[in-house]
Structure formats: C-alpha cells, structure tokens
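Selected chains from the complex are presented in situ; the others are not included.
Chain lettering (A and B) follows the sequence in which the chains are written, and residue indices restart at 1 in each chain.
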Amino acid sequence: MCRWIAYRGETIALEHYVTAPARSLVAQSLHALESTASTHGDGFGLGWYGDHPEPGLYREVRPAWSDDNLRYLCRHIRSHLFFAHVRSSTGTPITRPNCHPFACGRWLFMHNGMIGNWNRIRRRVEALIPDELYGSRIGTTDSEAVFLALLGAGLDRDPIGATARTLAAITEMTREEGRAEAMRFTAAVTNGKDLYAFRYAANDQANTLYYRAVGKDVVLVSEPLDEDRSDWQLVPPDHAVVARAGRAPEVVPFTVTRQVAAE
Amino acid sequence: MCRWIAYRGETIALEHYVTAPARSLVAQSLHALESTASTHGDGFGLGWYGDHPEPGLYREVRPAWSDDNLRYLCRHIRSHLFFAHVRSSTGTPITRPNCHPFACGRWLFMHNGMIGNWNRIRRRVEALIPDELYGSRIGTTDSEAVFLALLGAGLDRDPIGATARTLAAITEMTREEGRAEAMRFTAAVTNGKDLYAFRYAANDQANTLYYRAVGKDVVLVSEPLDEDRSDWQLVPPDHAVVARAGRAPEVVPFTVTRQVAAE
C-alpha cells in the first residue's frame, strides 16, 4: 500500500501539505495509520504543474523522510495542482521509473493499490497499452501499465468511461484463472486542468480515499493530514471525485461494469 | 556501448581484473579507448559464482570509478568464474535492474551492443520470452529481453544454436520496417560451468571482443586490460568463444542464419 496527496486550488508551496502538517505525507512515510504497511520507505515522488503545459517530476528511491532535496523542493516549488506519493512496494523493484506519479505528455497519474496475480496477467495488461504509448513504459509496475492502458482507452475524451472500461477488463483478467484475485485501485489522474480520483476494489476492501473541499479547492488524500479528522470526508467505495477546471469538486458513483465482452 | 570482462580460471580475487590493471575495467569506466563512448558511467555490475549454485550479483547505478563498495568487494570476493560490466546507456533508464550482468537461475548474461529501432520492435522481442520467464523481466533493457529470449530458445540444451536462432529472429525484426537497422551483439553467457561469448553484428561493425587464454583459463574483454596489448587476441566478427567446463577455450565460427522461416 502507498500513501498519496492530490491538491488543486490556489497556488501554494507544496510544503503546506507534503511536509508541514502533523500527519503530513512525509510523516506518513515513516508511520501511517490507515495502511496495512506502517512504513512507506520504498521511494517517493512529486508531480506538479507550473507555467509549462507538461508537469514537473521529482522521483527518488530513498525514503521521503530523510531526503533533504524533498524538503527544499517542497518549500520552493509552488503549484495550483500537484501530486505527491510515498511508496510501499508490493514486489516490483525500487527504481525511480517505478515511483509514482507517472507522467505522459500533459498527464499525471498515481495509484495506491495492487493487481492480484500480477506476474501471471502482466502481459495481458501490457497488451492494453497501444503501440504508440509502449515506448513510454519506462518502468515495470502494474500502476504504470494501468496508466498507459487508461490513456489508450481514451482518458482524454472520457476519463470516467476509459477508467471504468480498463478496470473492468483487468478485473476480468484477475478472475480468469479459476479463482478471484483481489484488485484494489485508489488512484488520481489529471491533465493539468481537470482532476479525477477513484476508489474501487474487486474481491477486497477498497483502499481509503478522503477529501477536503473549500469552494473550488480540493485536497484528496489516502488518510487525513491532521490529528483532527473532522474536516475530512471519506469517499465511499465505487465512487469517484471529479474536479473539473473552474468547477467545484463532486463525488459521483463510479461503476465498473463486468460485462466486458459486450463492450 | 559498454565495456565488460568475463573470467574463468583459477579462483582469484576479482580485483586482479576489475580494479588493479592499468587499463582495468574501472579505469575503462572513466576513459575507454575502443568504445564510441569514452565514458561508461551509467551504472555497473558484478556477477560471480562461489559455493552456491546460483551466482551472486552486485549492481549499482553510480559510476564504477567512485564506488568504494566495489573496491572492497573486488578485494574480498574470490571466484573461478565471474562477469563485470560498466554501462553506457543507449537510452533505457539508469536503474539497478537495467545494469548488467543479468541473472536467472544459474545463468548469468551480459551484453555490449544495441538493437536498432528498439522502441518499435521491443514488444516483438519481449514476445520471444516464454510466459514462465516473463516474471523474471524486472528491468526494461533490450539486453535483458534478449537474455530471457535466449533462455526460452533453449540456452541450456544448445547455447550456440539458441543464440543463433534468437539473433536471426531479432535481426529479421530490425529489417522489417523497410530498411535495415543496425544490430550489435557482443555478449557473454554462462551457467556457472560453461562459458560462451559471441561477437556478431548486422548492418554495422561488430563491437570488439578480445581474449587471453592460458591452459584452461580464459579472460574475455571488450578491450585489453594492459598497455601492452600483445597478449590479447581479437575474436573475429561472426565468431564465438566456447569454454566448456574442464576444457580449453576454442574460437569457433558463429553463423546467424537469416532464413528464420525455415527453422
């Protein structure tokens, strides 16, 4: 399991969420409260938008809690839309290309979850990635493969639909071996303007997703950043948070239809 | 281009070849003489055999020339059969799983070369890897993909034939896009007993391969380790060096037949 934060709102220094709060993401890297993994020391990453249409990335294999570069960057980088992630690997190597968030063109993606039986279905998930995006697969995680599959499924035209269809296809793959493997997908994705987050699972409990909204600003987190949790709303399983550019965020049902064949 | 050493002979400390000679592999990492890349600072690796049937591995993303661990390990690790490699990346990320040598079961493999048009044919090369070995693909290099394809093609039963068939198939792939891309393959592979090295290229000059043999002992290198080069024999293109357990090394012709279809 991983821990992450997605922020969209007024331009601020990243430190306000990543390093400063009592239960900041960096604090969670050393000791998380709502994760099956108490420690998230298998690398981390930042992704943010500024003047350039494509996002910036800083990813590192060392734990977030001891990285001085991270502290300096979080103090100096200001953004209206950023992702931050601390990783607890489910088996794939600890390399920078395997750290979240992942970037492709204008898009950023990050994930907390896992795909059951990954080694057996990996090839079939990778086959969902279109040829023209396969060169963007620079790591080996299930998460990056899902991201590129989402882009291939039409993330830019229909984010909710593309995600639902891709998850339906992968959920089917996890089942075909005669028994149902767990699949958990609590993820955020953005094109630099619109922000989407999903909470979904099959054959398991969905990993937590909380949000806090004030006007059009929204913060999405794996677990609350404050000791006082009263400001944070839990997103129910099978729901998504949609925060389109210039509009207030909405929590909407998110249904992964299982009849992939009829698609 | 990369630089590498393969050694089979009396049990010695690795330092005798990796760090001590005037033109040692570590010296070559900072300044090589016969490589298109003068600097090989994109990671390195050691693989060696000892009491355990499976090899040991030490791979690191930092340059070899400044790694104190490497110096200590080369002084202390003794082996009768070892590989060492310094990398100059042709584009894939600098991660430990992308550093040579690669290990799978009892086998070790390392490579100096490249596959032209890699991003376009990568999927087809990966398709040569059998399902049961695909979980061993923990990196993203062309070299690792070729190694696993070789294993799938029967490296344990027929090393020369498996390599020839696999290279023929890949050479065909590099040509099918209407024009012939370069492919260079100067590689070593071993099961811990028998050692094989190959010098092959299509549509380009084959990367150099030298050897020095005394009795049953053999050292194979990308370029000589001494200022005095008179002890070193250049292996001709389209040749292999075969050093089977308990036997003196032989240089033999190595033909990659192009009629893959008739195989």
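Remarks
Keep this in mind: contacts are C-beta pairs under 8 Å (C-beta built on N, C-alpha and C of every residue); 3 or more make two chains touch, one makes a residue touch a chain.
Small disclaimer: the values here were computed from a predicted structure and weren't measured.
In this structure file the homo-oligomer totals 4 copies of one chain sequence, with 2 depicted.
Quick note on the criterion: only the chains that are shown with their structure count from here on.
Relative orientation of subunit A with respect to subunit B corresponds to a rotation of 180°, obtained by superposing CA atoms and rounded to a multiple of 5.
Each chain gets a centre from the mean of its Cα atoms; for subunit A and subunit B, those two points are 38 Å apart.
Those residues of subunit B that touch subunit A in the shared complex are 92-93, 95-97, 119, 122-123, 131, 134-135, 137-140.
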